[in-house]
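Every protein chain except one is present and positioned as in the full complex.
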Amino acid sequence: MMERYDIHRSIPAILLALLVAATIFYAFVEVGFGEAKVDEEGSVSNRFISNSTQETGSSNFVTAVVVNYRGFDTLGEVTVLFLASAGMGAIVSALPAGDKRKRPIPPSLILTAGTRLVLPLIILFGSYVFVHGHLSPGGGFQGGVIIASGLLLYLVIFPEWKAPHKALALSESLAGLSFAGIGIIGLAVGGIFLDNVISGLGEAGMLVSAGLIPLIYIAIGIKVGAEMTGLVARMKGGDA
Amino acid sequence: MMEELFIALWVIMSILAIAMAIHAVLSRDLIKATILMAGVSLIASFLFVLLRAPDVAMAEASIGSALTAIILVLAIRNTKRFEEGGGEK
Amino acid sequence: MVKRTYTLLISIVMLFIAWGMLSSSLEYQEWIAGAVIALALGIALHRLMPEAGGGNPFSRGLRFLIFLIVLGKEMVLANIDVAYRVLHPRMPLRPGIVEVDTGIKSDLGKLFLANSVTLTPGTLSLDYIDDKLYVHWINVKGDGIKDSIEAVQPLRDLVEGAFE
Partner (left out) sequence: MIGIQTIIGMAFISIGLLFQFLGALGLVRLPDVYNRLQAATKSITMGAISIAIGVGVIDLSLLPKALLVVIFLMLTNPLSSHAIARAAYNSGVPLWKGSVVDRYGPALKKLQKRRGRS
């Protein structure tokens, strides 16, 4: 009954895992997770925690750090994601089409109807997460990935569905452009790339607040959702 | 009282995650390993919630246990399900 | 065409209500954003949604509410049933898969019937083949061929009233 393990072959993997675990433990034993370190005068995190709401208008200071203080890094992250997706698309589309021997069992009516009913709700939840990035946990990356996982469900249930790669690429490019465009607006008006020029608009805690942060997060959400969907659709094969 | 419960939950979840990870490394069946890995991600996202990092928890839950698992399953479907080498199976 | 418009309206309202429950606030900004997003998603995805039947929406909604209440009652009964079967020392089981000709036509009705069959005592929906529902029944009555309609009985009429 039980699967028999072949321990000898796995010894290097186990040793490597132990080594990594020991290193991580050694490196982080001093950090003290969960302890409050905000009482230190002049520390960076202290400054972010106490000032970010007034400076950026965002109640969620993780978002304030990701999109405002470290906005340029985020642009880099989005670019890395784009490069990964594009590279994978290039590799997968160059491969010969896989064999079609293993035809999956077609889904039953209950599954298809259920997916058709649930998918809009999942996409709505993803949009909720990225629209509320500056108020509640989550943001563009999380919301985009939630949308992608909904479309992934659709792709698994309807294997013959051809992902609209052109529309995905278009929305991805437009979202990326609008992110960079918002940055350039900041450069033109405030003199700093990605400067939050209208941060005074609205009061903190409302939906319309935090200036450009929600707009940037909406762009990131659409971009990540489109990228992830395209990536998985290409991985599935078919029309890649 | 609350503090001890918290720590006990923490320790149990961590041990569970480590056990699942070891099982995943040792398993020959790659689909099984993928599912176990998704489970580890789910536990990790729960631990992130306990550590009051809900942002990270959301990303971990959706990426780790949905997207990565599906990408790995698709890759396995196009290659082979069982690891090669060794005598049995 | 009329049915499509009806489905579009229903899906927009459904998405809007879901947004309201998610945000659970009374700020007008939330409601405006929700309306915009629900409208956009509804228009983009209403072709996807299973079609709802026609008829008077209010009586239909009332029937749906009754359906939900009965479903809740059945779920509690189902759990007591599970508890009885699991805790009984000899586990009284008489399982089998039966075939039920439900007579429900619309996709939405079939979905809700299958889901509620899974949640009611002792039954688990397996598949639809040629409009017949196949149900795994934990306590088959008789030989399981003549009385099979009983497996879906408590909720079938309610589903028919609410979705057909």
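Here are some notes:
Residue numbering begins at 1 within each chain, and the chains themselves are lettered A, B and C in the order written.
The rule we apply is simple: a residue touches a chain if its C-beta (ideal position, glycine included) is under 8 Å from a C-beta of that chain, and two chains touch if they have at least 3 such contacts.
From a predicted model like this one, the values you see are computed outputs, not experimental measurements.
Contacts of the undisplayed chain with the visible chains, over the whole complex, involve A, C.
Checked against the full complex, the one of C:18, C:45 or C:70 touching the unshown chain is C:18.
Annotation: of A:108, A:149 or A:171, A:108 touches the absent chain (contact as defined above).
Contacts to the hidden chain, counted on chain A, fall at residues 105, 108, 110-111, 114, 117-118, 121. Against the chain not shown here, chain C presents residues 18, 20-22, 24, 75-76, 78-79, 82-83, 85-87, 91, 93-99, 114-116, 118-119, 121-127, 129-130, 132, 134, 136, 138, 140, 143-145.
The rule is simple: only the chains that are shown with their structure count from here on.
Distance between chain A and chain C, defined via averaged C-alpha coordinates, is recorded as 33 Å.
We define each chain's centre as the mean of its Cα atoms; on that basis chain A and chain B are separated by 19 Å. Residue positions of chain B with contacts to 2 or more other chains are absent.
Chain contacts: chain C has no residue touching two or more partner chains.
The touching residues of chain B, when paired with chain A in their complex, are 21-22, 25-29, 51, 54-55, 57-59, 62-63, 66-67, 70-71, 74-75, 77-78, 85-86, 88.
Considering their complex, residues 11, 15, 18-19, 22-23, 27, 29-30, 33, 37-38, 41-42, 45, 48-50, 107-108, 110-111, 114-115, 125, 127-128 of chain C touch chain A.
Only residues 3-7, 9-10, 13-14, 17, 33-34, 60, 62, 98, 102, 129, 137-139, 141-142, 145-146, 148-149, 152, 156, 228, 231-232, 235-237 of chain A touch chain B when the two sit together in their complex.
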